[in-house]
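I'd like to ask some things about the structure below.
Yeah, one chain of the complex is gone here, protein chain that is, but the others are all in their spots.
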Amino acid sequence: MRPVPTPQQEELRAAVRDLCSREVTVERLLVWEGASDASELALLESIAALGWLGLGVPVAAGGSGACLSDVAILVSECARGLVPRSIIGAVRGATALGVIAPKSSVLASLATGDNRLAMAVDEEEARVASSFSTTVEVEGGVPRVRGAKAYVPDAALSELHLVVARDGQGPVLALTEAGGPGVTIRELRTFGGDRQAHVRYDGAPVVERIEGGPAAFGRLQEVRQALALAEMVGGMDAVLDATVAYVQEREQFGQKIALFQAVRHQIADMGIRVTAARHLAWQAITRIDRRALCGHELASALAYTGRAFRDVCVTGHHLHGGAGFVVENRLRFHSERAQSLAIRYACEAPALEEIAGALLD
Amino acid sequence: MRPVPTPQQEELRAAVRDLCSREVTVERLLVWEGASDASELALLESIAALGWLGLGVPVAAGGSGACLSDVAILVSECARGLVPRSIIGAVRGATALGVIAPKSSVLASLATGDNRLAMAVDEEEARVASSFSTTVEVEGGVPRVRGAKAYVPDAALSELHLVVARDGQGPVLALTEAGGPGVTIRELRTFGGDRQAHVRYDGAPVVERIEGGPAAFGRLQEVRQALALAEMVGGMDAVLDATVAYVQEREQFGQKIALFQAVRHQIADMGIRVTAARHLAWQAITRIDRRALCGHELASALAYTGRAFRDVCVTGHHLHGGAGFVVENRLRFHSERAQSLAIRYACEAPALEEIAGALLD
Amino acid sequence: MDYELSPREQAWREEVREFIGEHVDEALADETRQRGNEGRGPRAQLFLDALRDRGWWGLAWPEEYGGLGKTALEQWIFIDEIESAGAPMLPLTVTSVAPTIMRIGSQEQKRDWLPKIQAGEIEFALGYSEAEAGTDLASLKTRAELDGDEWVVNGAKMWNTMAHHATHNWLAVRTEPDARKHKGISMMIVPMDAPGVSVQPIWVWPGLRTNALFLDNVRVPRSYLIGERGMGFYYAAMALNFERLSIGSIGMARRHFRALVDEVRRRVVDGRPLREDPWVRERLARLQIEIDAAGMLGLETAWALDQGRVPAAESSMAKIYVSELSQRIADVGCEILGLNGQLHADEARALAGGRMQWLYRLSPMLAFGGGTNEVQRDIIGFMGFGLPRK
Partner (left out) sequence: MDYELSPREQAWREEVREFIGEHVDEALADETRQRGNEGRGPRAQLFLDALRDRGWWGLAWPEEYGGLGKTALEQWIFIDEIESAGAPMLPLTVTSVAPTIMRIGSQEQKRDWLPKIQAGEIEFALGYSEAEAGTDLASLKTRAELDGDEWVVNGAKMWNTMAHHATHNWLAVRTEPDARKHKGISMMIVPMDAPGVSVQPIWVWPGLRTNALFLDNVRVPRSYLIGERGMGFYYAAMALNFERLSIGSIGMARRHFRALVDEVRRRVVDGRPLREDPWVRERLARLQIEIDAAGMLGLETAWALDQGRVPAAESSMAKIYVSELSQRIADVGCEILGLNGQLHADEARALAGGRMQWLYRLSPMLAFGGGTNEVQRDIIGFMGFGLPRK
């Protein structure tokens, strides 16, 4: 029992924080909202150079071979510092592939940042894998992907796509080239300004098939969710810190607004939510890391953390008032990510049903 | 649009309030919690003498022929003043029968208080009428009731039972005599100290069968729910008033606790809930009265008011602290009724499902 | 007790609905959403002209000023219907500035300004808040000093939303620096083309523009101070009174909720109608209950106004309820729509018109703007329940 980072993790954290304070300025955030630019690529390169893209990639594949919890520390701190989602996505892609396919031939290129991996999971009309309509089938001796994936993060920025498809049995995982034949990418405007796309795979050839079947897919989901928890916790911390600072600085009616009991109590309630969420999240992350998840605890952590992050953002906005509402304030970037992460990784309904199932069925 | 009582209703209200302030003392409440006593009977007789038992009974049957809204005013004020539930139940029984069977031969005796009517609706394993197992069947030329009813309020105090049963088709309503053959009453200890019982009807003869079939049952439910709304609103008002008074009287840390913003804001939130509930409830009551309910509005009023009453009680207890926690404080009687009324009349799940049905199906 | 509209009120509702049926379509609602605070589009202008032709600009004005003198309940019906249809609301110039001038202005001031407002020739931005004086309006620092027959105005205003389209600003300024802070403020009209007035855009999260307004030795005639000197704080409070019905209106929330419900009725996910999902059913039913409750609070505010009371507590209740409920609708809406809920409103595939994410971004403002919900709760305590002030 040691619900705080190790000294090494604290070092990593400090390094990320330092990088963010230098590189992630509000001016850049406003630019990155529109499109990737040179400064975003430069930041990606810096992060690659620090070895962070390959942090969770096995040493044999050119990475650092760190555990998932260490990668989660990195991701959490990147989220806190508002590192572009495309870069967090690159870390996520490399880590996920590192976990489910530690011998994949493309891993080395992900660790260096030469390639990026987008994960094409969701479909427009399907929320569970058993409803996916995308398939992998052998045509003319070559396995090919057919189908449409929706809301694929960074699809156009990434050289490789990891597509979750079906082969007549369970879900299978196939790598394709984003620039290869049969891949059509249509970018979407999302309210959070991240870069998602609808992707059609019309017989796109499979570069590499990930072995492991449904278990590999299950593990992929766990890793994605673990890193989403890390992102949420990092963002939540940032919002709480910013709000605590603001209420001690802003004056109305002749006093710091922190002196109003109603304000203090909202901070206290934010604190409770953030604290509980942090521990639930890290407990789940560390147990995913050591493959020791029990029962409903991932569902519980996701549902609680997703809700808490959004609620904390709402309170943060409320206490910031107009000052937090201008587009230049970092707060709203966190609020966008809160909603976006919750929608993708922490939907309440399936989590509740999983927990209910564990309790009652 | 006149979301306040009429002058006549205000007069009735004042008369009830006056009676309660004289007759409903804490000492008596503590006695009545254990069992009916002479003072409770005397209060029943006073109320009967004032014509209030028969307020909603048609003039032709010896009542005052007032509308349901007027009865609701009476009930609401009785609830506010903590008139024993058995007496509110007598009003409810007479009113309900007056509405669904205005020519019933027993009405006159209910209006005078010579008889009381208990309503035997719920069953242990059934929440909806279509699952009721109690039947009315003709045996030896006489219609008889067979089955078990659960949690029947005031079953042992009442001379007559209105039993909701089935006759092979929809629900039917049958009057039986509580003291007649084939009726076994087993009283229950309930946490609210009201007087409920399990009742077995083993071929109890039907004294009178209420015509109107399922429609009459539907109307019965509406009337019961309307009066439950009135009870809830009256109780809620009492809790809010008591709490507002208490926070202006209690001092801690050298000041009235009302001066703490966190306390004030809890009062404000109680006020919002009570105000919204009051209007939702009275809108539903008045529309039930004029048979003009639209869509989901009764479900909405019940769900909101039931939840609000319980929440307001919880906040009331919280702000009263120890002072409201002693058995002699009226607050806890209201809290008991809040839970009891919500469980019987304002369950959330069916209300939500009805509303969802109206929206989506 | 009676919760029914009178035949006259019912007829009025029908009349408003009919008007809306004739003049509002999706294209107008889309234009209104897309323009945000970027001034009126052509469709909105047509709509507002039609409202004026109908005499409805003067809906809430006393009859002596050519108004219809509608009751508060009738105004509430109007606001509810307009908002619920997604049509543009009457400008604050008409609903807030004009009625204030009618009550506090001199005969001359009324003669100077009201006809121009009635003709739609001028439009005001409202300049109350400053960077350091938001909820605490009485602390404002923008000052005006008399120099001969002219006021010289210096200072800066924040959240001066319509400044980049308005012809004039309706400004709260400190004219009595030595008086107690509530007693030192006056209301003043400043033409936007006066030398020394400048506007700087401020973009806020929902994609809306507002402005900072800078006043650098701006000179306006003495007569542009409206009403009495030093009474500005109370005039601002009076203006608030005219907005009580709007700030607690549930119309907009209901419209967005309806769009969400419509989408749920249509949508199929994982091969199953979304409306069969128990979680979706439960969430939507809960929101419906809350919408019903919020509606009653608005109705009570209107009714209290018609009784001649200042429904401070009632309108604060409605404001709190609607603002907090809007946030919940947005949250539930985003989750129900799933990943699609993130799509920008301009994406053709965005379900429910992309409104849920927009409402998610807008709602915080509803809670902290227009007097934070903390202040509203204080007001409820003081005014509604007689709790002591500090």
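Labels for the chains are A, B and C, by order of writing; each one numbers its residues from 1.
What we mean here is this: a residue touches a chain if its C-beta (ideal position, glycine included) is under 8 Å from a C-beta of that chain, and two chains touch if they have at least 3 such contacts.
Keep in mind that what you see is a predicted model, and the values were worked out from it rather than measured.
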Among the chains in view, which touch the chain not shown? A, B, C
By the document's definition of touch, the residue of A:L280, A:C313 or A:A338 touching the omitted chain is A:L280
Counting contacts across the full complex, list the positions on chain C that touch the omitted chain. 278-279, 281-282
It is residues of chain B that touch the chain not shown, namely 122, 124-128, 130-131, 150-151, 188-192, 196, 251-254, 260, 262-263, 310, 314, 317-322, 324-327, 332, 335, 339-340, 342-344, 347-349, 352-353
Listed in rising order, the chain A residues that touch the chain left out are 1-6, 9, 69, 73, 244, 247-248, 256, 258-259, 261, 264-265, 267-269, 271-272, 275-277, 279-280, 282-283, 285-287, 292, 296-297, 300-301, 303-304, 351-353, 355-356, 359-361
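One rule holds for everything that comes next: only the chains that are shown with their structure count from here on.
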Report the chain ID whose CA centroid sits closest to the centroid of the full protein CA set. C
Can you check how far apart chain A and chain C are, centre to centre, with Cα atoms defining each centre and the answer in Å? 38
Length of the line joining the C-alpha centres of chain B and chain C, rounded to whole Å: 42
What positions in chain C touch 2 or more of the other chains? 374, 377
By the touch rule stated above, which residues of chain A touch at least two different other chains? 260, 262
